[in-house]
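Notes for the one structure printed next.
Shown here: the complex without one of its protein chains, the others still in place.
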Amino acid sequence: MSMNLEREKAPLPIVDLATVKSSMLTKILYGGMVVSMLAAFYFIFMYAEVEKTMGVVQKIFYMHVPSAWVAFLAFFVTFVFSILFLIKRKRIYDTYAYVSAEIGVVFTAIVLTTGPIWAKSSWNTWWAWEPRLTTTLILFFLFMAYLMVRQMDGVWDKKARLAAVFGIIGFADVPIVFFAIRWWQSKFHPIVFGDGPSQEGGGISPSMLVALLVTIAAFTFLYAYILHKGVSFENMKIKVGHYKEKLREKLEN
Amino acid sequence: MLRAALTIAKKDIYSELRTKQVLGTMIIFAGLVILVLSFAFDPANNTTKAVIPGAVWIIIVFSGILGLNRSLVSEQRNDTMHGLLVAPMDASSIYLGKFMANFSMILIVEIVSIPFLFLLFDFKITGSILYFLLVLFVGSFGFIAIGTFLAALASNSKSSEMLLPLLLFPMTSPVLIGVTQATKIILTNMEKLSTALSWMQLVAAYDVIFFVLCFLLIEYVLEV
């Protein structure tokens, strides 16, 4: 037995991962999210007036549009962090891009489910080939493609690099898709701007606008919160992965 | 740089002409797609004529994917991709060369299979052949430009045949929309030619934007 009072083998550095560190940012995001969500529900159901033609069903709009906003925001964030990653090559950028894409899928799914529900209730058709909805459908597939690239077999930096490239190209594609579809639709089913399931321009009263803006803010807080939590989680996972690797090496020696 | 690209294009085309394996597969596959379409849609029926413009592009897309995939995956054998990367040329020349080779191949497939499609469906072109060729050119250009790029990206995966369509279809949707609309007008309804030309402008814009983008980003994809 060694007279050395220290342990004979140096302990592996244990990352103290028992509790999720609650930093200031997390608290702010969480608080902001809760407050704005409650406010949003108040504004949607108490403040905003009931729409004349569609009735109460129109309230779906307050979930549908902010979700679409968040979905596109998420893809934009993925785009920005993809560029940053290709230039700086820091892993944290790739993590942000990846988590944002995952959240984007969730909100795109919300848009694509609330859209048909609204369409069925107002226009009695489950799907409308209108520009925003169809672009969101393609956005969904682009997100999926991004995640599939991320799931490839291989080293993380190759996957991250390829996914980043795809993130950039995919985002560049979205405006073109939107214009192509809008053109496609106007030639055959002239949609008066503002008509159709995602109507926004023309005929939105102030009280509805306020409710919409509050809900957009609420959903943005929700997105930011989930993004923040998601990124810290991924970082933990990466650390644990490194730790396991070191452990494996130790065992082999 | 153009010379390097041409060298690569020539290498690809010559090695293909020796076995004619991929080209043959692409053409046969196109024929099979036409066959399946004739089962799905009744060729004798007049309303089927409306399907033909779309069918043209379905054939191009599906056989194109075959050729695209092989053109990049073949560089994995004997690790020739490393050879290309180490050679004194930009990654962009590799992209350009592969693009030219793939483009020529898809043109050959189109020249063979589209008349076959028209034959089987007894389709009489009541429009301009010249504009039709133009649409084919512009559309295939965009498709192959982004296709070569994504094939290079997907070739890094073990399941590249599955990944490539997943990546390619959403990305090329503007091309497909524009080009089927334009083809429909050109083949059947020549009065709306100006609309067709606008669609072709959209596709041409896509071609330019993504050709340049892929040209610039290819070095990140082909990194060692």
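Quick notes on this one:
For reference, chains read A and B in written order, and residue numbers begin at 1 within each chain.
In this section, a contact is a pair of C-beta atoms (placed from the backbone, for glycine too) under 8 Å apart; a residue touches a chain by one contact, two chains touch by 3 or more.
One rule holds for everything that comes next: contacts and distances are computed from a predicted model.
Chosen from "Glutamyl-tRNA(Gln) amidotransferase subunit A", "CcmD family protein", "Sugar ABC transporter permease" or "Spermidine/putrescine import ATP-binding protein PotA", the protein name that UniProt gives for the omitted chain reads "CcmD family protein". Taking every chain of the complex into account, the chain not shown here touches A. In the complete complex, the hidden chain is touched by one of A:43, A:69, A:96 or A:118, namely A:118. Annotation: of A:38, A:56 or A:87, A:56 touches the absent chain (contact as defined above). Of the residues in chain A, those that touch the hidden partner chain are 11-12, 14, 17-18, 55-57, 59-60, 63-64, 67, 106, 109-110, 113-114, 117-118, 120-121, 222, 226, 229-230, 233, 236-237, 240, 243-244, 247.
Methods note: only the chains that are shown with their structure count from here on.
Averaging C-alpha coordinates per chain places the centre of chain A 33 Å away from that of chain B.
Those residues of chain A that touch chain B in the shared complex are 86, 138, 141-142, 144-145, 148-149, 152-154, 158, 161-162, 164-166, 168-170, 172-173, 176-177, 179-181, 183-184, 187. Interface residues of chain B, counted against chain A in their complex, comprise 146, 149-150, 153, 156-158, 163, 166-167, 169-171, 173-174, 177-178, 181, 195, 198-199, 202, 205-206, 209-210, 213-214, 217, 220-221, 223.
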